[in-house]
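Here the complex is missing a single protein chain, while all its other protein chains stay put.
So, chain A:
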């Protein structure tokens, strides 16, 4: 009546399955290296990171020293990118300003990333809080992020630190959404159930089993949001709400240059170009990472 299954079967041939043990991120790196856009983006970023780190080596002008005999000089051999209304070298100020701008992006993304991942995991894993967290995020998302940042600065007060916090808060919702969605997808996977069946506790399941599985979207988002944050921070400074002159933050440089637009175009063009290039770099790299980290795209 029943099918009798053959039990004396030879084990499968194992040597045929010889495969190099390549980690997931190792493969992603390979794919990323083939992606031209990502490599260009990465190079741009590397260039700006290196120039801001080694600013003192790359220029002999001090950042904030005023020289009244050198005011509003156009680009020349002495001043590659010209000078501003106080005779300060624009090239020097952009180098040093990169430190501030990149740092603002880093701080904002770190804050937004950690808060966003935390809230997203809570919302996705413990569904009880999901509704409240997501409704709060929807409210935050209802405002354009820059408007939101301006409103927060208005509450906290003008300044570099407050601008960073404001930018961070305005970026949090996008992290929460992405993380929550990814957690929702992963938590239903059998290996999570299996981990639970083996006696692994909740927070260990989150840290060891869920987070590594959603690392890819988080990395991609963080990269893209890095550009967005730098742009927002620069915009805040440009509006006079973030870094204050004489701080050479790029947005602040553009802000100052704006008043001299008809006499000294170089005061706005070059810092603006720096902002654009860095944001472009992050976007290119982010897009490349998205493709590289997506296992479906070979």
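Quick note on the criterion: contacts are C-beta pairs under 8 Å (C-beta built on N, C-alpha and C of every residue); 3 or more make two chains touch, one makes a residue touch a chain; residues count from 1.
Just so it is clear, contacts and distances are computed from a predicted model.
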Chain left out of the displayed complex - its UniProt protein name, from "Glycine betaine transport system permease protein OpuAB", "YeeE/YedE family protein", "Peptide ABC transporter ATP-binding protein" or "Succinate dehydrogenase / fumarate reductase iron-sulfur subunit": "Peptide ABC transporter ATP-binding protein"
Selected residue (touches chain absent from view) among A:57, A:155 or A:197: A:197
Identified contact with the non-displayed chain, of A:31, A:88 or A:209: A:209
Footprint left on chain A by the chain that the document does not show: 1-7, 9, 11-12, 14, 17, 19, 21, 23-24, 127-128, 189-191, 193-201, 208-209, 212-213, 215
